[in-house]
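Questions regarding the structure given below will be posed in turn.
Just one protein chain is left out here, and the rest sit where they should.
Right after this comes subunit A.
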């Protein structure tokens, strides 16, 4: 289980190598990468600013990963979330899960992303053609996370 909150970018190949190294028991490797999109709610987006609550972020992510661990038969987990200024197309978030079988790895990775979006204290400010705007939480994200209850 490994969590990083960082300003710098990450390399997908390195992260997959971390998940796979000395881990032949887990044949399934599921990864998700979230990137900065060039549009949202009908507006052109030129970038993002990401803020978090140091201390609480790590604690809440640990809790989410422990819950995932208790619900599915999974092996290694890696989560990276970037903070600060991010440009179009840049990587924001990475979730990687290994398991003996794909079902558990897929489910755990989706659960971690769904919970991260509603429980981990990160906030996005969008830089759009209409100016800067903090993003409002979406009901659809809350509903998605509640499906796991």
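What we mean here is this: a residue touches a chain if its C-beta (ideal position, glycine included) is under 8 Å from a C-beta of that chain, and two chains touch if they have at least 3 such contacts; residues count from 1.
Everything below uses one rule, namely that contacts and distances are computed from a predicted model.
Missing chain, UniProt name from the options "2-oxoisovalerate dehydrogenase subunit beta", "ABC transporter permease", "Binding-protein-dependent transport systems inner membrane component" or "Molybdopterin synthase sulfur carrier subunit": "Molybdopterin synthase sulfur carrier subunit".
Annotation: of A:19, A:74 or A:93, A:93 touches the absent chain (contact as defined above).
Of the options A:31, A:69 or A:119, the residue whose C-beta touches the omitted chain is A:119.
The residue from A:38, A:51 or A:73 that touches the chain not shown here is A:51. By the touch rule set out above, subunit A reaches the unshown chain at residues 34, 50-53, 55-56, 59-60, 81, 92-93, 113, 116-125, 134-138, 141.
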